[in-house]
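Just one protein chain is left out here, and the rest sit where they should.
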Amino acid sequence: MALRYSNCRNVWRKALELIKELDRCTGTLPPYNSDLVSEVNNEIKHLIESNLEDARLDEENRSSGDVSLLPTIICRHSAIARNFRCLLAYHYNRLRCIRTMRWEFGGILPPDIKENLSQLELEWFSKYSNSLAQYMRSVGEEGINLTVNLKPPKSVHIEVRCLVDYGKYEMNNGTIVFLKKNTRHFLPRLECEELIRQGVFEHVVS
Amino acid sequence: MDPEEVEFLGEKEIITIVPNFNYGIINLISGDIGPFRAGLPVKVPMWVAVNLKQQQTCKIQQPDWMDIDFLEELRETEKNTQTFTKMPNEHYMALTKSILNCASDDLIRANEIRTLVKDIWDIRMSKLRSSVDLLIKETASYAAVDNLTMMEINSVRPLLPHALDQIYRMKKLQGPRIGSNSTAGQSSRMSYSFRS
């Protein structure tokens, strides 16, 4: 019994660490922590095995009126449930974050972000990306891009400052503008949205 | 709701401009505007007015209610009554902001107007805060919020709805109320300063 108790002391810590890790990085996605996830998984497995064993013993003891194992079983079950909940929260919130990235970056993730995703997450992202694209294509006659027009427009043109040396950029109407670092431009808002998101432009608010 | 979205709705309010160009009727999807005759007042949505003003093709006419005497009186009424006064425009705040932003040169005594509208807003917000406080203390289940404008309603969101939500959950846990305990529930129906 003594050994079992000491094991229990560390239960919950690891799972909680997963949650804290996500919480510390709001807005960004930390690398998938597969080591910690598998430690929590092992802890869950271990707890389940112990409970299965004790449940067998408990059944035998019952005939003699002994229910002393019951509290331990219940306690372990709570620990399983809690670890389980933490794992769910960790993975679910990562998906929420990955989902938002689809809206921000489109169907192709920047490599530095991509390497923080697990294999399963990459698969999920690609499925989500496709379903969203399929949905957007099927709205109305011609489809609609929902990842733009995020804010109510105030005017047709906006003033932007170029943050990088981008080079030539061809606008929808065929005009070519030369985007040099620190130059200011007065351009159609819709064309700018995408470039603002990519960090090429910064909106100059007057 | 994003305040910009409340402004977006406010920009649909109709105001009068005086164009300096001639043009026929423009059939917008949301309704026709024009014809425009240089020097003749014409009614357009605020967002059109701002757009034309930015291109310096019109002057914006001061809305009737943007008048010092009127606003001073409104401020006094607001100060001296418990309830919320009806505002001259559902989007008075957004309109004032837009007009002062793009066309303060078209207004008479623009700075005083800015101050007066701000005063009225502040008085109403302080009233709103005490009403919210009261409402929560009364553990209300619903309340009339007449005469509050959209921007004002938006400013108590999400705090007030969330608070009432928690109260509702607690009541639910309490179980059915009986006999003399009903007074708290009864008074919650009256929402003092919210009523017009």
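As written, the chain order gives the labels A and B, with residue 1 at the start of each chain.
The criterion applied here is as follows: a residue touches a chain if its C-beta (ideal position, glycine included) is under 8 Å from a C-beta of that chain, and two chains touch if they have at least 3 such contacts.
Just so we're on the same page, contacts and distances are computed from a predicted model.
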item: Absent chain [UniProt protein name; select from "DNA replication complex GINS protein SLD5", "DNA primase", "NADPH-dependent diflavin oxidoreductase 1" or "Ras-related protein Rab-21"]; value: "DNA replication complex GINS protein SLD5"
item: Omitted chain's touching partners, listed by label; value: A, B
item: Omitted-chain contact residue, chosen from A:Asp23, A:Glu142 or A:Glu170; value: A:Glu142
item: Absent-chain contact - pick from A:Leu52, A:Val67, A:Met171 or A:Val204; value: A:Leu52
item: Residues belonging to subunit A that touch the chain removed from view; value: 41, 44-45, 48-49, 51-52, 77, 80-81, 84-85, 87-88, 91, 95, 99, 120-121, 123-124, 127-128, 130-132, 134-135, 138-142, 144, 146, 148-153, 155-156, 189-190
item: Interface with the undisplayed chain - residues on subunit B; value: 1, 5, 8-9, 21, 23-24, 26-31, 33, 47-48, 51-52, 55, 57, 141-148, 150, 153, 157, 160-162, 164-165, 167-172, 174-177, 182, 185, 189
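Methods note: only the chains that are shown with their structure count from here on.
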item: Intercentroid distance (Cα basis), subunit B paired with subunit A, Å; value: 38
item: Touch list for subunit A against partner subunit B, complex; value: 151-152, 154-156
item: Subunit A contact footprint on subunit B (complex, rising order); value: 2, 4-5, 7-8, 50-51, 54
